[in-house]
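Below is one structure, written out as structure tokens; the observations come after it.
Removed: one protein chain of the complex. Kept in place: all other protein chains.
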Amino acid sequence: MVKSKIKLQTKKLNVWYGNMHVVKDFTLKIPEKKITAVIGPSGCGKSTFLRSLNRMVELVPGARVSGEILLDGENIYDKDVDETEIRLRIGMVFQKPNPFPKSMYENVAYGLKVRGITEEKKLRLLVEESLKKVGLWEEVRDRLNRSALELSGGQQQRLCIARALAVKPEVILMDEPCSSLDPIATAKIEDLLFELKKDYTIVIVTHNLQQAARVSDYTAFMYAGKLIEHGRTEEIFERPKDKITQDYITGRFG
Amino acid sequence: MVKSKIKLQTKKLNVWYGNMHVVKDFTLKIPEKKITAVIGPSGCGKSTFLRSLNRMVELVPGARVSGEILLDGENIYDKDVDETEIRLRIGMVFQKPNPFPKSMYENVAYGLKVRGITEEKKLRLLVEESLKKVGLWEEVRDRLNRSALELSGGQQQRLCIARALAVKPEVILMDEPCSSLDPIATAKIEDLLFELKKDYTIVIVTHNLQQAARVSDYTAFMYAGKLIEHGRTEEIFERPKDKITQDYITGRFG
Amino acid sequence: MVKAKTCERLGFWAARVAILISLSITGYMLFYIISKGASIISWDFLTKPPTSGMTAGGIFPAIVGTLLLVTLAIVISLPLGLASAIYLVEYSSKESRFVRLVELAVYSLNGVPSIVFGLFGMAFFVKFLGFGTSLLSASLTLSLMILPTIVATSVEALKSVPDHFREASLALGATKGQTIVRVVLPAAFPGIITGAMLGVGRAAGETAPILFTGAVFYMRGLPTSIFDPVMALPFHLFVLATEHPNISKVEPIQYGTALVLLILVLLISLIAAVIRYRYRRKRKW
Amino acid sequence: MKLGTRKKLSEQLEDLKSKTMEMGALASTAVEKAVESLVKRNVRLAKKVIKEDDKIDDLEFEIENNCMHVIALQQPVAKDLRTIGTCLKIITDLERVGDRAVDIANITIEMAGRAPVKPLVDIPRMAELAVGMLRDSMRAFKEGNSSLAFELGKRDDEVDRLAHQVTRELFSYLVEDPKKISDAVRLMLVASFLERIADHATNIGERVIYMEKGEMVRIN
Amino acid sequence: MKLGTRKKLSEQLEDLKSKTMEMGALASTAVEKAVESLVKRNVRLAKKVIKEDDKIDDLEFEIENNCMHVIALQQPVAKDLRTIGTCLKIITDLERVGDRAVDIANITIEMAGRAPVKPLVDIPRMAELAVGMLRDSMRAFKEGNSSLAFELGKRDDEVDRLAHQVTRELFSYLVEDPKKISDAVRLMLVASFLERIADHATNIGERVIYMEKGEMVRIN
């Protein structure tokens, strides 16, 4: 069904919180330079699934993961894989815009500094590049040293995306990145997604079915921890095969 | 344009916060037993407008109101009108479900007790009636004395609606009542709205254009404090007259 | 990257060692006092007055004195503090000059060293108002000292009641007074109680403020009126440990007194902490 | 669905479907009556058919509008959307069926007062078949019955066969008796109309299958 | 719009419109060529027209599918939705125009090798008018030009007038020379087809006005 190159792939992924089995035998292929949306009712495990893709789920005390996640064919959960390395390759953007309470410049430079880049000139250049990519450069070039918290919600979210882009990740995970934004800021982020997918593989979790329909190339429908249906977004929204999917997307659910 | 009886009507309503002119010359008729949706970009003054309808806006220090709001022809801002009396007639439901940290029973009974009703039997009866109206009775009848905070978000919101209904208001104002709910809970609330409009006049503020389209009979589009366009929801969504309205609802805004 | 990992390991160990040291010092202190004092405590020790120039007998008057001081102090400061907090949070606008003045005053009061409270108590209650060195002067001094704690915690407790509760109540046609009494105060209750307990704990343990205002080293019998001076546990311990002519003879009594004081204060403090924790966990808004 | 009385999506879809069924019934009846008027040379009935076509047109307009309402206001997806798409397409077919009924009725009027070309046997038979298909296609739509829809393909072949036969037969009359030319031409047209009505019924059947399965299938 | 390459709503709408324009161009050309084949009695050209109608049918299918995609995925409202609704309707008209071109081409083939009934004068004239209307209706669609669309009503009247004239004329031939009956009948059909093509152009014009103004207006 998926024809482009597979960038990221989960194989029989399972996640438990303590005794609670939250993600169940999840096998999904995520194609390169496409947008894959994960939809499903609240609490079905979308965020958990997403966080398992860059090993952020390990930060939850009591979380346990089994199965494989292959990034370009390599299992990121292998013993000798460094999770910080993985997180440089798989960036993440969160539900609420969360810039650090530092200057805009520092925010974007942060990941680069973590990576050991200290040369001022190089940093400037890379920061500018990232900010341009998210279309924020023109808006903030004159006040890069002002606090990032002065920006509006939508701008903050774009800054956070720029911050994630700065370290040149290959994959970007987004957990409901627009749910705290107004429709206009949301539209801007969606436009940005179209630009970004030229260079990045994107996985987005959203509650907003319309958003999934608008922006994604592929859609995965998740229910009670299981992958119910996965396919081209058109297929899912026009011809879902599964009864549950049909009920969910037509709002006849629950 | 509006043919049913007019329940609530604003005439040249203006609201200021300090020097900030937030609602400007707002003249709107709200027909009885219909759902009127107020839509518009963030910060355009929707919440302020809504809160001026039951004089909640007066609680904001520095808020100033001019113009008239007629409830059944009587100006609620008249000097000798008691605002607590108005708030009994015009109920309100908030963005985030906000049950009191009391038992479910106490929550619904609260408004009645405030009104001076103390007779246990009568209270029970009225509480049951309200809970039945919002379809919560079957779900909670066995645990009325448990804390309302034990309920799920959607149930809490329905409890809040029941609480507002208990005092038998004529109008119900809702400020983004579903924005913190998942799609399933949202669908239940929307179903409830269809039931409620048999008996109540409803004004709902929402960011979700689809929701406005789905549930409302009339839609008012607000922009920068002004009423730009108002009409049957079908008209607004199929044949908006104003360019700004068109741009806003088709997402070409900003 | 390897360096980053090493840094992390070192940092974590430093933190672990720090907390271990911190806890073990205090832990040792508690262990020390408990082990030394436990053998002293008996029914007689708790219920008998001291005898033979303090070298024998119990500490009953000091216990009673402390309880009296604390009770009186809280009875004065809780209503005052709570009412202030209600005024600040519910009845005034944040910009009002008066509110800022009150806040400033509360903060200032909180920073005043206890010995300065002692000085003030002596100058104002003892001398100026003529209450003399008495239970009343000492309690008033203590109540002022714990007032900021009570105001601050009550303000916090009231503020932590989300506005949407108030809005919900007002939107249902309740008046402001009904809203405060029926919704806000019940929701803030645990926080207020914690504040009160904290105040009680502080009042019970302080020595400096009562030094010149009401505490005496020895008195015959219990105070009969609020104008009598009182014995108090902390003061008792202080004097026994530093000024008693026969220090080695009263050593066991010192340990005993220290232990009783410790238990009293820790108990109060523990109750406060437990209430707070339970409440924090239970709170869902 | 009257304006100003908002309903839930499922109710609106039901409304749409029942309106479409109503339109289907009107169109079928119109064809029946038109053919009856032709057979019985009943001008009044023919005029009635022509007048009643307005109802069908109005209904098409109304249903189309409602479809747009529902799309604009409810954002239907998946089967809901396919149902609406199907209604949109079915109503154009039905409207065209209605137009053919009018065409037939007009022919009745044109031929009024003249001796019949020949006894009408095959045409009523075709009409019966075509209307039967139409009715069944609408039943398939109502019930979401795709196997019923699927059978329409075969039945359409039968109608096509009959149409050919009628045309051939009439051509022979044409050559025999030039005076009857114009009426013979008219009857040929009627046959072609009926054939097209059967085509429309087949189209409707295809749409029903699409609605149910999400795939376009050619059934003839 | 290929599957799997998601675009923004505005781009998708542009795609839809240009596909529809393409279909319009194909249909217009088909009619022109069909009439040319008839006039020049060019069977090869007629066969080409018939073959190329598949393209039109495919395009209709594709555009309709894309419309459904856009509705399902983008929740269009207001003018965006009206544009899609208009595309959906225009393509049925265009498809029918294509079918009429095929009908004309078929007649060319049927009449091949026989002497012409009469020199074809009015039919090419009608064809020119009808195709002109079709082209203009599509231009009005492209440009959102409702006044251009509005004029189509008058032009349709002219085509109707010509069609009547042609029919009357042919009837006289029919009576004169019974041998030419069948071809005369065929030419009458051609005239009625052209008339209907003009009707379709008028329909498209009405749709354009609806798209622009949000109201259905009858323009003839």
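So that you can tell them apart, the chains are marked A, B, C, D and E in the order they are listed, and the count of residues begins at 1 in each.
Following the convention adopted for this analysis, a contact is a pair of C-beta atoms (placed from the backbone, for glycine too) under 8 Å apart; a residue touches a chain by one contact, two chains touch by 3 or more.
Throughout what follows, contacts and distances are computed from a predicted model.
Per its UniProt entry, the chain excluded from the display bears the name "Phosphate transport system permease protein", taken from "Pyruvate dehydrogenase E1 component beta subunit", "Phosphate transport system permease protein", "Iron-sulfur cluster assembly scaffold protein" or "Cysteine desulfurase". Screening C:K159, C:K176 or C:K249 for touch with the missing chain picks out C:K176.
When the whole complex is considered, the residue among A:K7, A:R163 or A:R239 that touches the unshown chain is A:R163. Only one of A:T27, A:S66, A:T84 or A:N145 touches the chain withheld from this view, namely A:T84. Remark: the omitted chain is touched by one listed residue; of C:L46, C:V75 or C:A123 this is C:A123. Residue positions on chain C in contact with the hidden chain: 4-5, 7-8, 11-12, 14-19, 21-23, 25-26, 29, 32-33, 79-84, 86-88, 90-92, 98, 101-102, 104-120, 122-124, 127-128, 144, 147-148, 151, 175-177, 180, 198, 201-202, 204-208, 211-212, 234-235, 237-238, 241-242, 254, 258, 261-262, 265-266, 268-270, 272-274, 276-277, in rising order. Contact between chain A and the unshown chain involves residues 54, 56, 59, 61, 84-88, 91-92, 94, 96, 98-102, 110-111, 113-115, 147, 149, 160, 163-164, 167.
Here, only the chains that are shown with their structure count from here on.
The chains in contact with chain B as well as with chain D are A, E. C-beta contact counts were set side by side for B-E and B-C; B-C has more. Because chain D and chain E carry the same sequence, their contact can be compared by residue number, and over half of the numbers here are used by both. Taking the mean of the C-alpha atoms as each chain's centre, chain C and chain E sit 93 Å apart.
Separating the centre of chain B from that of chain C, both taken as means of CA atoms, is a distance of 47 Å.
Averaging Cα coordinates per chain places chain D and chain E 22 Å apart. Counting partners per residue, chain E has 9, 68, 72, 75-78, 81-82 as the residues that reach two or more other chains. Contact of a single residue of chain C with at least two other chains is seen at no position. Per the touch definition, chain A reaches chain E in the complex via residues 3-4, 34-35, 191, 194, 210, 213-217, 232-234, 237-238.
Across the complex, chain D meets chain B through its residues 3-9, 68-69, 72-75. On chain E, the positions that touch chain D within their shared complex are 61, 64, 68, 71-72, 75-78, 81-82, 85, 88-89, 92, 171, 174-175, 178, 181-182, 185, 188, 216.
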